[in-house]
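Note that one protein chain of the assembly has been removed; the remaining protein chains are unaltered in position.
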Amino acid sequence: MITQLLLKDAAVRRGGRLLFEGVSLNLAAGEACALTGPNGSGKTSLLRAVAGLVRLEAGTIGFGDLDPADARGEGLHLVGHADGLKSARTAREELNFWSRWTGGAQASIQEAAEALDLVSLLDLEVRRLSAGQRRRLALARMLAAPRPLWLLDEPLSPLDAKWREGFSALMKRHLDGGGLILAAVHDPLPVATRSLELRQ
Amino acid sequence: MITQLLLKDAAVRRGGRLLFEGVSLNLAAGEACALTGPNGSGKTSLLRAVAGLVRLEAGTIGFGDLDPADARGEGLHLVGHADGLKSARTAREELNFWSRWTGGAQASIQEAAEALDLVSLLDLEVRRLSAGQRRRLALARMLAAPRPLWLLDEPLSPLDAKWREGFSALMKRHLDGGGLILAAVHDPLPVATRSLELRQ
Amino acid sequence: MSRLSALIARETTLAWGRGGGPLVALGFYAGVATFLPLAIGPQHDRLAGIATGAAWVALTLASLLSLERMFERDYEDGALDLLLLSPVPLELTCAVKCLGQWLATGAPLAFAAPIAAIGLGADPGLSPLIFLCALLGGLAFAFIGGIGAALSLGARRGGLLTAVIVLPLFVPPVIFGGGALANFAGGLPWTGGIAFLGAYAAAAVAFGPLAMAAACRNALS
Amino acid sequence: MSRLSALIARETTLAWGRGGGPLVALGFYAGVATFLPLAIGPQHDRLAGIATGAAWVALTLASLLSLERMFERDYEDGALDLLLLSPVPLELTCAVKCLGQWLATGAPLAFAAPIAAIGLGADPGLSPLIFLCALLGGLAFAFIGGIGAALSLGARRGGLLTAVIVLPLFVPPVIFGGGALANFAGGLPWTGGIAFLGAYAAAAVAFGPLAMAAACRNALS
Partner (left out) sequence: MSWAPAFLSNPDRFMAFSRWAAPMFGLIALGLAVVGLYLGFTAPEDYQQGQTVRIMFIHVPAAQMSMFAYACLGVASFLSLIFRHTLADCAAQAAAPLGAAFTFLALVTGSLWGRPMWGTWWEWDGRLTSVLVMFLLYIAYMALRASMDDEVKAARAAAILALVGSINLPIIHFSVEWWNSIHQGSSIFRKDGPSMPAVFWVPLLLMALAYMSAFGSLWLVRIRGEVWRRKAEIAAQRAARD
């Protein structure tokens, strides 16, 4: 169970250019960090580095005293722009598969669909969903399989006002339950308790 | 040359459900309309209907006294979530192709890339671009081949503060030159002179 | 015109990847030509006969392998919408896509076919005819393949479904071309087969785009 | 376990679609079996030989046609990232993907192979062996195909290149299996060929996932 995310002097290089260096962060359970910075400054790359998908050029990433591989395998969710949903499959198939893949139980899948008001959309093909509905489907996977650390890439942008509030409430609940959130955003993140800015 | 967009009592049906009906709008040259409404209310569908990609259930769409097919073929740009960019090709290849497809000249392609500060990114594969850079590439196609009517689906969302301003300035310039903009947004559209709300 | 030439350049590079095109086509041909006699059984060791067969199989395979890139990718990433939004009629767009496809795979394979056939011991006198058959056959395959690719847009089945649609329609060119080659080799009149092959290819080029455009519009609507 | 069974269900439905699957598999097999003898030339009318050849070609084709869906789609839409983010080692994930692929295409085609072979006039006594060869061969094809698909991730190369990578590796199973069938038909000892085929398939199953996982990690990093 991840209770801390510790970045120490992290640096990431893409295509020969150092995107950022010397980035440090200490995020404890119950805290949310808004990751900001101009386009191309490396927010997405940093999230992917935390998830272990991008190699650090320097520095370390720690999850309390857990082994990083274990912590990542069971402890975090990543929701990015590329949401991994197959447009030709139905919302139900995709939600079921990803929830089971991340270890969710059948009952919590149902709950997640209800929490994000997806029940009536589950039989539609993903390609038919509107942008906001599709983002809700991507987010629902996180609720279906509870994991402490959420890595979110601009989670609120395609959501309407009602759902920005709705998902903020869900993030709040997650934090209250001891979760951690690191979210790349361009607009303010309502639940943020800390912030980290990447400069170009 | 489109100088007017006229929607009369438009209605769109998707999958047996009437998304909206009785939507009317009269947009003149130099005006921008912010299209708002909750997720799934039909903003994207309306934009696609104006572009002729979705059939109206009732009502009409007119472009002044132009023939709709001609007006659409030469007179409008659509930038949606699915941006039509191939992630395995370079930004240059994609920009060149789409600009030539929409009738842009070589010089204006270069100008568009400069206006959106893409010059240094042109040799990257599209998949390497950050979300904001990719959106800028999608928008650059519009500048490369001037057309009066811009249909934009949440154009500003992945852009950072600087580029929200920058692209707003470009929209302003487009309007000043007699252009029309219909943009689906969840956040305020800086250049909007009118607004249209879809209700669920 | 600039539009269409841009599109054809895009389609060929998409089908082909950057650089190394002819080399890949040749390697592919060699792979098929090696693989086929083994699969069919070494007892059929009349390599000269296999030579023309390998050309057909390579053409078919190349066509089938590129079908998915022809419409489905563009459909999924939104490019098909933008291709539609143009004064160019969708029929013409589809035709140009098929043409690009053919330039990228069919045509290089047609050039490779007679060379490979001679290498495998076919009568060199046959090679112009083999080339012609492969060229026309590849053209027909590209346009018919496009129909299959467009029809299975939005179907929840993989490439197998497209193959099921397309393979039966690939049969007539093979019969026509094979008949012409056999007759030529046997000193019989062979122009009839080529004429039928040409007519089939012409029909595919003429009517295929109508079907493709209708299928694309159907999928997008 | 729930994870892996979910993954295998996903992979088979992605490769196969839901319901009505056998129709596509059968139609595909029938298409290949019709097309092949025509392409190879009707003079090779030893249908019994063609019958097993059709099985190999159908398996190869099905494998090649599904390669692009195996990793590339998941790579492009971000699903591969999420598959990686799991306690399941990537090697196992890759193996399960190949297995799903085989269940969706190789296995149904293996069932169709002896039926079609008998229909085409092969000795019915051969059919268990044909089935076995197709089953093992399909397994090897799925795992080797996966390597090719993973290797060409992110490279801007069409399906032809993947085929060029993969085809030579498809050759040994065909030789082993073909040899076993020929020997069996001729009353010679045939278990050796099957043993080699099995060994090759086992090696593909054992080492293929290592190569695939390495290639995927390389593409993603």
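Which chain is which? They are A, B, C and D, in the order written, and residues in each are numbered from 1.
Just so it is clear, a contact is a pair of C-beta atoms (placed from the backbone, for glycine too) under 8 Å apart; a residue touches a chain by one contact, two chains touch by 3 or more.
Because the structure is predicted, anything quoted here is derived from the model rather than measured.
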Seminar exercise, completed: Those residues of chain D that touch the unshown chain are 17, 19-20, 23-24, 26-27, 30-31, 34, 37-38, 42, 45, 47, 120-121
Exercise. Going by the touch rule given at the top, which residues of chain C touch the chain that is not shown?
Worked result: 147, 151-157, 161, 164-165, 167-169, 171-172, 175, 179, 192, 196, 203, 207, 211, 214-215, 218-219, 221
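Here is the rule we go by: only the chains that are shown with their structure count from here on.
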For this session: Could you grab the centroid distance between chain C and chain D? Build each centroid from C-alpha atoms only and quote it in angstrom.
Result: 23
Exercise. How many angstrom lie between the CA centroids of chain A and chain B, rounded to a whole number?
Worked result: 29
Exercise. Tell me, which residues of chain B touch at least two other chains?
Worked result: 81, 89
For this session: Hunt down the residues of chain C that sit against at least two other chains at once, touch-wise.
Result: 14, 76, 156
Problem set entry | Footprint of chain D on chain C - complex, ascending | 14-18, 24-25, 27-28, 31-32, 34-36, 38-44, 46, 49-50, 52-53, 56-57, 60-62, 64-66, 68-69, 104-105, 155-161, 163-164, 167-168, 170-171, 174-175, 178, 182
Exercise. Tell me, which parts of chain B touch chain A in their complex?
Worked result: 14-15, 37-40, 43-44, 81, 124, 128-133, 136, 153-154, 157-164, 186-187
Problem set entry | Sites on chain A touched by chain C in the complex | 87-89, 127
